[in-house]
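As you look at this complex, bear in mind that one protein chain is not there, while each of the others sits in place.
Every chain is named by a letter (A, B and C) in the order it is written, and numbering of its residues begins at 1.
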Amino acid sequence: MSKIRLGVLGGGGDSLIGVLHRVASHMFDRYEIVGGVFNPNYEDNLKFAKHIGVNTERVYTDFETFVDQEVKKPKDERIEVVSILTPNFLHFPMAKKLLENGFNVICEKPLTTSYGEALELEALQKKHKAIFAVTYTYTGYPMVRHMKHMIASGELGAIQKVDIQYYQGWINPVIHDPEVRKTVWRLDPKKAGISSCIGDIGTHAFQMTEYLTGMEVQSILSDLNMLYEDNPLDIDGTVLIRFSENVKGVIRASQIATGEENGLTVAVYGKKGAFKWEQENPNFLYHMTDDQPKRIIKPGNAYVSDVAADGTKLPGGHPEGIFDAMGNIYKGVAKALRGEKAFDGEYPTMNDGVRGMLFIEKVVESHKKGNIWLSLDK
Amino acid sequence: MSKIRLGVLGGGGDSLIGVLHRVASHMFDRYEIVGGVFNPNYEDNLKFAKHIGVNTERVYTDFETFVDQEVKKPKDERIEVVSILTPNFLHFPMAKKLLENGFNVICEKPLTTSYGEALELEALQKKHKAIFAVTYTYTGYPMVRHMKHMIASGELGAIQKVDIQYYQGWINPVIHDPEVRKTVWRLDPKKAGISSCIGDIGTHAFQMTEYLTGMEVQSILSDLNMLYEDNPLDIDGTVLIRFSENVKGVIRASQIATGEENGLTVAVYGKKGAFKWEQENPNFLYHMTDDQPKRIIKPGNAYVSDVAADGTKLPGGHPEGIFDAMGNIYKGVAKALRGEKAFDGEYPTMNDGVRGMLFIEKVVESHKKGNIWLSLDK
Amino acid sequence: MSKIRLGVLGGGGDSLIGVLHRVASHMFDRYEIVGGVFNPNYEDNLKFAKHIGVNTERVYTDFETFVDQEVKKPKDERIEVVSILTPNFLHFPMAKKLLENGFNVICEKPLTTSYGEALELEALQKKHKAIFAVTYTYTGYPMVRHMKHMIASGELGAIQKVDIQYYQGWINPVIHDPEVRKTVWRLDPKKAGISSCIGDIGTHAFQMTEYLTGMEVQSILSDLNMLYEDNPLDIDGTVLIRFSENVKGVIRASQIATGEENGLTVAVYGKKGAFKWEQENPNFLYHMTDDQPKRIIKPGNAYVSDVAADGTKLPGGHPEGIFDAMGNIYKGVAKALRGEKAFDGEYPTMNDGVRGMLFIEKVVESHKKGNIWLSLDK
Partner (left out) sequence: MSKIRLGVLGGGGDSLIGVLHRVASHMFDRYEIVGGVFNPNYEDNLKFAKHIGVNTERVYTDFETFVDQEVKKPKDERIEVVSILTPNFLHFPMAKKLLENGFNVICEKPLTTSYGEALELEALQKKHKAIFAVTYTYTGYPMVRHMKHMIASGELGAIQKVDIQYYQGWINPVIHDPEVRKTVWRLDPKKAGISSCIGDIGTHAFQMTEYLTGMEVQSILSDLNMLYEDNPLDIDGTVLIRFSENVKGVIRASQIATGEENGLTVAVYGKKGAFKWEQENPNFLYHMTDDQPKRIIKPGNAYVSDVAADGTKLPGGHPEGIFDAMGNIYKGVAKALRGEKAFDGEYPTMNDGVRGMLFIEKVVESHKKGNIWLSLDK
């Protein structure tokens, strides 16, 4: 089968997200990177293309040229899907132009910088029937997919409580220094948008909530913390959530949780059972019930669901990590592009991206209005 | 040194709380149980007294007689302190009469069934200068005391985020059966008071919050869940807390967290460091900072604080448990009764009990009024 | 039911083992300490008796007097069972005289200082039909008893591999200093006998091996380490074991495992399943099979065996520890003394003590003879 022709915008130089996507795209021999704009500077761009072994003929000066030139190529040569790995504010114009010209897109999260932009992209995607993935990476872990699948199969019974945490401590050394906190782009509304903590990691927690349960959050009430008067953006927040009158939960996010590295944790409690999982230990999934010993589910074993098995390359006890999770998302997109049969949820969609933006806006609004309930209906 | 003469109200028969207090009182050879009312039925009462080796001469028919007879005895024979282990609604009348007659008291939590009663007891205690302990057992663990001590010493710097969880799943098999949930005393407002989950375990989480940080929670906003229309009492709740404008936190409690046993967990984040601890693994305390590896602090080692060392009977690696935690609380009360030098926080006080009742009432009120902020000023 | 009259030899002053046995004996309201010799010095002895609330009339100057006086008392007043908590070399003469005079005995491990002495005690015990417990404390944990029970019930199938570790690091700061290592009684053959590491902790690992599996080790081959030429006693050793031609295992013990506290760990592999357990985390038992997720078995839950339930005082999630383990052993002895129905293995017996001594002697012999196989047939 011929490889999928992949273009890449951003991700050059020392970009970590660039490495992550590049390795992921190679993982199942489904993609070939055939062109892109890796760096704003054209010299660096060409140099980087050579470094990663991409033919420089399809390395362009800027993304407009990229689109204009690629669209002229015959269909069986043209780039099929484009990964957007640039700073957040560029996601919208790039995705817009790509969709308008018939390209499929893999976009880093957050999808855009506002809910309005997100809705615009969604309309374009529907119009052009494009494949559009938003890389909420953590959904690529086999144990996350196993949870989603087992919850959908009724393993836990009706969900009655959801508790998702995303705690980091990295901003701690930044936030307490009045001079330093002024200079960090994450805390500058012009660059980071209306939220720091919720926008960056709270949105992951929210997406995970809806991804795992298959349910939509109906309303939220938030309390954010800026810590200092002169800091405009939240660096910590707790969000009460309601799926319906009697199904509730909580999303907790923080960038001042001193000593936490990347502490995304999941607890979903149903009438019949529960799942607990931690991103830093992604190959251990805890399944609990009222009356039996807690079970530790691990990938690579014969007892796991087909979707978990599909996302694991080696037998049990050979730990795979976050590169492998992203690899699974790329594999899911490949299946979609080639019209192959896929499992539910093999890549996060435009809808995840749109709801993520809605969540950010409503959480900030709830806090500003005095911690009131707001609806999350689109 | 002569032993402290201890009286016991309740805790007879198969009572688990009775075993816990009895073993704890023996642990440091400081107490002798010399009398009490263990059972409402006098025959059972006598039988039980013989069973545990208490002279039946000072086993009384009821608590009024207990007080009336004991108070007539000469001071050096009279019972010095009385443990109240009865159902919650009896705490108040018993404690009241005991305080009025000059006895010291060790009372199970919750202190009373209303904040008003709690205030009345507090006034009596102050008037009579009594020693009064409320047995929030988990404060007796050496690692909890170590946390409190190190936080007070500034090890974590200024506290900036507190997250306390108390999740259980035991009510799960009860709550989903319309017939069963009608018959459980925990869910009957006449017997259990105004709250199930917050009243039973949320109050532990709240007490732990103030105990560890040495700070008072200023205001709360709560969202409770009753799950079913015909169930009047909360069986799950999340409480946003504020210590001050910029120091916030969350208390999470549930009795429908399927598969959880007794999941009290603590996370306190300061500017310089953080502590994490789990009650089910009480001998492992995690100390985190921004720039150093996470450390696992364990009791019985030379590096722990004096207060932790004082509460540990054996060298490192010999796990002590919840009986030992309660033993430490009894030891703390013994020091107070004998006027010995003690560490800060060796037993939870009347103030813990009073604030616990205030918390329960305000949490229920906040929920009923539409999840609004309420002050916790006494 | 009347309490069992308990005498105690040793364990006075600041003795840790004294606290452990005293608290344990109180735990189920089955024993009353009515006399003993707690300290060699009579003044200290009396003072200590008062401190722990024992009537000084039955506190004796020495153990010979203790036996001579107690044996004269009428049967229904006489001490029924005696706990020996003295230094090791006194176990034999004390136990001998006690057995000869018709007393039952609870003896700390190791039983004696030589296999010959152990055999002599065993003969006496049989002759006098005495109850005789050797307090290998770790067998008192509910999860250890659950393992033993489930293995006997065939849960694991035929045992095919056993791996028991007991690693400590406490001797590390001692052993490397030529002056200090000369002065420590543990390393002095006159005081400690023929072995340090195997005698103190290897013997625990060995007893656990036979206790759990219900099988006898047939032969051993050992390699010991003294680390320094001038140190006569082993401070580390590995012992290959064979239960039969094709059922093998390994016992690993060390006092130079830097940073280990009290690292007794158990792994028993059968044809159908396996158990893993760690003493420092005694309430978590791991049950593994070929084709199902690993399960975490915890005490206090309805699914555990009756023997585990019998050794747990509180519901799931309320951690009990080593005092509770010893309490269970005392409870087992109480059942035996009163002729009550008991589970298999509720207290370690004379046979455990005798085989423990045989193990120590053969391990040292194997090493000295050049690491050869030796039989453990009694």
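Throughout what follows, a contact is a pair of C-beta atoms (placed from the backbone, for glycine too) under 8 Å apart; a residue touches a chain by one contact, two chains touch by 3 or more.
Treat the numbers as computed from the prediction; the structure is a model and nothing was measured.
*Asks:* Of the residues C:256, C:308 or C:334, which one touches the chain left out of the display?
*Replies:* Checking each option in C:256, C:308 or C:334, the one touching the absent chain turns out to be C:256.
*Asks:* Considering the whole complex, which of A:282, A:332 or A:345 touches the chain not shown?
*Replies:* Missing-chain contact among the listed residues: A:282.
*Asks:* Footprint of the hidden chain on chain B, which residues?
*Replies:* 287, 291-298, 301-303
*Asks:* Extract the touching residues of chain A with respect to the undisplayed chain.
*Replies:* The missing chain touches chain A at positions 1, 3, 16, 19-20, 22-23, 26-27, 29, 32, 51-53, 168, 170, 260-263, 279-283, 298, 300-301, 313-324.
*Asks:* Could you please point out the chain C residues that touch the chain left off the display?
*Replies:* 156, 160-161, 163, 167, 169, 172-173, 176, 221, 223, 225-228, 236, 238, 240, 242, 246, 248, 250, 252, 254, 256-260, 267, 269-274, 288-291, 294, 371, 373
Note that in this section only the chains that are shown with their structure count from here on.
*Asks:* In angstrom, rounded to a whole number, how far apart do the mean CA points of chain A and chain B lie?
*Replies:* That gives a centre separation of 43 Å.
*Asks:* From the C-alpha centre of chain B to that of chain C, how far is it in Å?
*Replies:* Between these chains, centre-to-centre, one finds 35 Å.
*Asks:* Which residues does chain B have that touch at least 2 chains other than itself?
*Replies:* In chain B, 260 touch at least two other chains.
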